[in-house]
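The complex appears here without one of its protein chains, the remainder shown in place.
Let's look at subunit A:
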């Protein structure tokens, strides 16, 4: 089955991202395809390459990166909503340049794109599963 995931909450504050990760990992292990994971609301914070959790804790961002979810063109399918990301200070190199900001913090396993990617995921996938409050 082709599955897409929407994550609405940030890491560590809320378990939604952890649960979604466990779900994605289990689905892949069962032979399903994760078409896209879309990070929305505070969920965009899951894409920060600057998180430093204590050594004895799980690393939520690296967990996502380890799933290596990509499309046929080799682009990451861990997609961060651009509007939600910008208002929360989550920037990739391109957005930082466009907005004159001297830094960027999106992990390379993720990419920034528009909300249309969420709708497209809903259209293309057999299931869209939403994680959050």
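Keep this in mind: a contact is a pair of C-beta atoms (placed from the backbone, for glycine too) under 8 Å apart; a residue touches a chain by one contact, two chains touch by 3 or more; residues count from 1.
The working rule: contacts and distances are computed from a predicted model.
As stated in its UniProt record, the chain not included in the shown complex is "tRNA 5-methylaminomethyl-2-thiouridine synthase subunit TusC", which appears among "DNA-binding transcriptional regulator YhcF (GntR family)", "3-oxoadipate CoA-transferase, alpha subunit", "tRNA 5-methylaminomethyl-2-thiouridine synthase subunit TusC" or "Divalent metal cation (Fe/Co/Zn/Cd) transporter". Residue in contact with the omitted chain (choice from A:3, A:65 or A:118): A:118.
Summary of contacts with the chain left out: across A:1, A:26 or A:130, the touching residue is A:130. Remark: the omitted chain is touched by one listed residue; of A:20, A:47, A:84 or A:112 this is A:84.
With the whole complex as reference, residues 6, 8, 40-41, 83-84, 114-116, 118-120, 122-123, 128, 130, 132 of subunit A touch the missing chain.
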